[in-house]
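Of the protein chains in this complex, one is absent; all others appear in place.
Naming follows writing order (A and B), and every chain is counted from residue 1.
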Amino acid sequence: MKKFKNFEDVVCPFCGTLCDDLKIILEDNKIIEVDNACAIGTAKFFSSNVSEHRYTKPMMRNNDKLEKVTWDEALNKAAELLANAKRPLSYGWSSTECDAQRKAVELMEICGGVLDNTASVCHGPSLLAIQDVGCPTSTLGEYKNRADLVLFWGSNPVHAHPRHMSRYSDFIRGYFRVDGHLDRTIIVVDPRTTHTAQMADMHIRLNPGEDYELFNAIRAMCRGVELDVKEVAGVPIKQIKELVEILKSCKFGVLFFGLGLTMSKGKHRNVDAGISLIRELNEHTKFNLTPMRGHYNVSGANIVFTWTTGYPYSIDFSRDYPRYNPGEFSAVDILKRNDFDVTLIVASDPASNFPKDAVINMLKKPLISVEPHKTPTSEMADIILPPAIAGIECEGTAYRMDKVPIRLRKVKNAPEDCMADYEIIEKLIEKVKELKGE
Amino acid sequence: MKFFLTTGRTIDQGVALEGQKLGRENIKACAICEFDKDDFAKLDCMIGTPVKVTTKFGEVVVYSQISEQGPHPGIIFIPMGPWANAVINSETYGTGMPSYKGTEAEVEVVKSGRILTALEIIKSYK
Partner (left out) sequence: MGKIELTLKKEPTFSLEAESITPDNFKGKTQKDIANLIIFHGNEKLSLKDYFDIKGTAGNNLDDIEIVINGNLSKVKRIGEKMSGGAITINGDVGMHVGNTMNGGKIVVNGNAADWAGAMMEGGELEITGNAGNYVGAAYRGNWEGMTNGVIKVKGSVGYESMIWARGSTPKKRFPKLICGSAGQFFGLHNHGGIIICEGNAEARVAADQARGFVVVKGKIGRIMPSFKKIGEVSEIELPDGEKISGKFIEYSGDHATSAKTKGRLYVAR
């Protein structure tokens, strides 16, 4: 007799939108239906079913081949590598829940290593800018109920946060926005006419990599300065004037910005100028901003690291106390400079996501991967520790892109003896402590 | 032809990264280069013909495609993944963030050529 189980209001552990209205149907321990989620969220839930893509046992490299081993063997070897390391690097941590992240800080503190999360190649520049000039922000619920002007700058939610527009920023009806889409003006600034731009009321197609110039031109024009130039970043002054009027005359505006700012020329300074623009606009109307965070709990990683160490990412523990300096202690730079001797990668795939020369160096030294699925990183690793997937196979807390904590749920059991990320790290901490004689 | 290379997320790339990173899905989603419609006409080839994208930092062969998210003359788009990362500028300028968007690239049509899988690319680095 087959046993079916229904779950309602399940939280989706994929992107920073953290949709909390999913329906999951299970047959025995297998997910057979996912309702309400976007294509990516659905794929994530289905990927948790046991398949040839998933690890179910710890593995270790032996003569260039990965072989199944016991948990004790794998954990002992991993702990030995970490305990003996003079400059271990740990990276990832954004696609797991907050308890595991808290343990990450403890482990790297004991090992005297460098701890970084995926923000460093995502919204890390936004955090740098926020540390420099602040961040007028609010929750997504406020935006849903109040915002009549939504500005997407260098962000393409149709692809990266597929349900963001229907849940918070465009189509949804809000308390003061009773007609939903018709009650809001959507402006997209992007060098490509993205699918988001195709739906917008206004699309400003600027030259790629010139966001900073455009921001500062708008800021000056908001202050009533007449500029000497006829166009900025390929956008005619007339169109910028029109934009400035729209920005100043809205009732409640919000800027959502994405990697179009943090990865383009200027990086954190683009965000710096964007925040300064919002500050200026608050002289005229109410305006807020929120970064479009990618991984579902990258915001949580920054928050957990901050309340434990004082810093959101790129943290060095080599001197027993935490220090912070992206560019010096960030994963890509550490790898590029060969300033490490072992890497512990958790819930991330830097082999796919880092630039070539960083990956080349990473593969020269021992690599420990905590990862449920087969990825280029895990397939090149020396030790693979397969975890249960947080938010599907174990509970935990995650922070939405607007820093609202949401409790993740468990809907199914993990395959075989996969442990939760925090249990794996807890065991590593015990073993490293033992080896270090603490 | 010279282009401005940018990388980023697409929904297909997002679907492919959930448990299918070593499979065909990932190649279909990420081993592609999207061109503006008019730019593509100048390449004078069929959709799907492999193209070699060369920058100062490396080269990679990917499938050509006409962008649905156009027009964007002068810009080519490769979804984030090992293919894009083989050619982007890794310099962080002291910020921790490599320059994923905004690399000058040269594109040429290659009549035949095998597109490497994600794992093949990474293995070639070892």
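Convention: a contact is a pair of C-beta atoms (placed from the backbone, for glycine too) under 8 Å apart; a residue touches a chain by one contact, two chains touch by 3 or more.
Everything numeric here is computed off the predicted structure, so don't read it as measured data.
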item: Option touching the unshown chain, where A:I40, A:L140, A:V232 or A:V332 are the choices; value: A:V232
item: Identified contact with the non-displayed chain, of A:Q131, A:S166, A:T185 or A:T306; value: A:Q131
item: Residue touching the undisplayed chain, where the options are A:D20, A:E106, A:D148 or A:E328; value: A:E328
item: Which of A:C111, A:L140, A:A197 or A:L428 contacts the chain that the document leaves out; value: A:C111
item: On chain B, residues whose C-beta touches the chain left out of the figure; value: 93-94
item: Missing-chain contacts mapped onto chain A; value: 86-87, 111-113, 128, 131-132, 212-213, 215-217, 219-220, 223-225, 227-229, 232, 265-266, 269, 272-273, 276, 317-319, 324-328, 337, 339-341
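Methods note: only the chains that are shown with their structure count from here on.
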item: Rounded Å distance, chain A centre to chain B centre (Cα mean); value: 22
item: Chain B to chain A touching residues, read off their complex; value: 4, 6-11, 14-15, 17-23, 57-58, 67-72, 75, 77, 80-82, 85-90, 92-102, 118-119, 121-123, 125-126
item: Residue ranges of chain A in contact with chain B within the complex; value: 14, 38-40, 43-44, 46-48, 51, 53-54, 116, 120-121, 124-125, 128, 156, 158-160, 162, 191-195, 197-198, 205, 208-209, 259-260, 262-265, 267-268, 294, 313-314, 326-328, 330-333, 336, 349, 351-360, 363, 373-377, 379-380
